[in-house]
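So that we are looking at the same thing, I have put the structure below in structure tokens.
We show some of the complex, not the whole, and keep each chain where it was.
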Amino acid sequence: MNLSHNPINFPGSVAAHWLAQLKENPPLVHCLTNQVVQNFTANVLLALGASPAMVVAPQEVADFSAIAGALLVNVGTLNDSQAEAMLCAVTSANHHEVPWVLDPVAVGGLGYRTEFCRRLLTMKPAAIRGNASEIMALAGSSAIGRGVDSTDDSLSALPSAIKLAAETGAIVAVTGAIDYVTDGQISYALPFGDALMTRVVGTGCALSAVVAAFTALGREKRLEQVVTACQVMAYCGGLAAAESTGPGSFSPRFLDGLYNLQPHHLMGKTA
Amino acid sequence: MNLSHNPINFPGSVAAHWLAQLKENPPLVHCLTNQVVQNFTANVLLALGASPAMVVAPQEVADFSAIAGALLVNVGTLNDSQAEAMLCAVTSANHHEVPWVLDPVAVGGLGYRTEFCRRLLTMKPAAIRGNASEIMALAGSSAIGRGVDSTDDSLSALPSAIKLAAETGAIVAVTGAIDYVTDGQISYALPFGDALMTRVVGTGCALSAVVAAFTALGREKRLEQVVTACQVMAYCGGLAAAESTGPGSFSPRFLDGLYNLQPHHLMGKTA
């Protein structure tokens, strides 16, 4: 039986374990991310108890990634000076065994960032988090992205995610109405979240930062860590959406939910 | 009778028509805007159902503007690399008949951006949205801006707006306590909105992005499209302000209002 094509459930008790670990060991997350979502990303990490830091200068990023718990690389508003900083930061992170996470925003249709992300793929990301179009494009499938929107559903991208995981050694999360997370061997399906999250800019980008935060908890069981990150965000997103009348009231409730989330809240949530 | 100096009312049924069009054809809006308002601008567009994208690299902007529904150019935090990207994007937009909108933030007192905007004026913007000081400065009147605040009222800038529209072929919106929108021949007055909006950064900048979104609906009746954009924002702003105790509670309510806005809500609103 090929488990990888039959996504399985993820036990809530395991997610609860990793959330407890995060709260006991709040990581410093170095975020090299896009201009649009920096504030929201920082607030999501702070709400979870982690410490975000957006150090950007090429003169500083190597030193900072060396002492961070994890590094996030998000190419949403990539330009040459940021690309230079990202390469310095990733090289330093790898040298100091700091895990780093790639968010390949809008890869596929735009040549500059696509070429840059292909180069990053050779630099051993611990995890990759994208939507269906982005993951298919990274894996060399034919989908063409339309900017930051996903025009493909997440299940159709699962084979690409599995291929990408197998080729790069990264845990790959492809997010959408259902999130899929795979290490190339085992794949989990997470049917949580809410469509309202797609009307708030940066929920996906912030998820990638949370993925990075969880990868700071150790090299073992990285698949579990990444699944937990997705589950935490989807669980809090679903709760906040249920209480909201739109994307404006969603955001404060979402941050409050992350702040108040306790491990036992996740116990009963078997996907 | 010179209608242009006697601003007339705008029928709510026409605004309702264009809002319905926007919901049926949600555009991709390429935003080259200032660092302060990128998040809020994206959230406003998402709340209305449009898709924002802030692609910034000179290597990518031409390709991206070519496939966007509309392009926004906002010079609030202009610098040399952004100016280069803006010229590439506008050139590509014009080549592919993608409409683009100029927001001349703080033009007048500051030479670098004023000179740059004068150059942009020769590149056929579909619409221009600014406050009184900015529109007067762009039109060559003598007002000197004090940064992003308008020190002139919008009616005093209407003659400048009409002149600017006539000279450039753009629809010109000058916003303030009352918004005026003109094509140089016909001018509409929109007495909506609320002063609380001036205490929330980016409401004007986001309006310019919404103007861009509406111009994506086709070359015909662009004056109606721009008036509708102003009416949508002022209507939702007025509703949110009425329910708010300050600028902090305004923003979530404003985004929820945009998200829940239906064409029939605008039917009774004759300016």
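A few notes on this one:
Labels A and B are assigned to the chains in the order they are written; within every chain, residues are numbered from 1.
Methods note: a contact is a pair of C-beta atoms (placed from the backbone, for glycine too) under 8 Å apart; a residue touches a chain by one contact, two chains touch by 3 or more.
Keep in mind the model is a prediction, meaning the values are calculated, not measured.
Of the identical chains making up the complex in this file, 2 are positioned in the shown model, whereas the full set numbers 3.
Keep in mind that, in the parts below, only the chains that are shown with their structure count from here on.
If each chain is reduced to the centroid of its CA atoms, chain A and chain B end up 34 Å from each other. Of all residues in chain B, only 28, 35, 38-39, 42-43, 46-47, 51-60, 63-64, 67, 81, 251-260 touch chain A in the complex they form. The touching residues of chain A, when paired with chain B in their complex, are 34-37, 39-40, 76-80, 106, 109-113, 146-149, 198-202, 244-249, 251-252.
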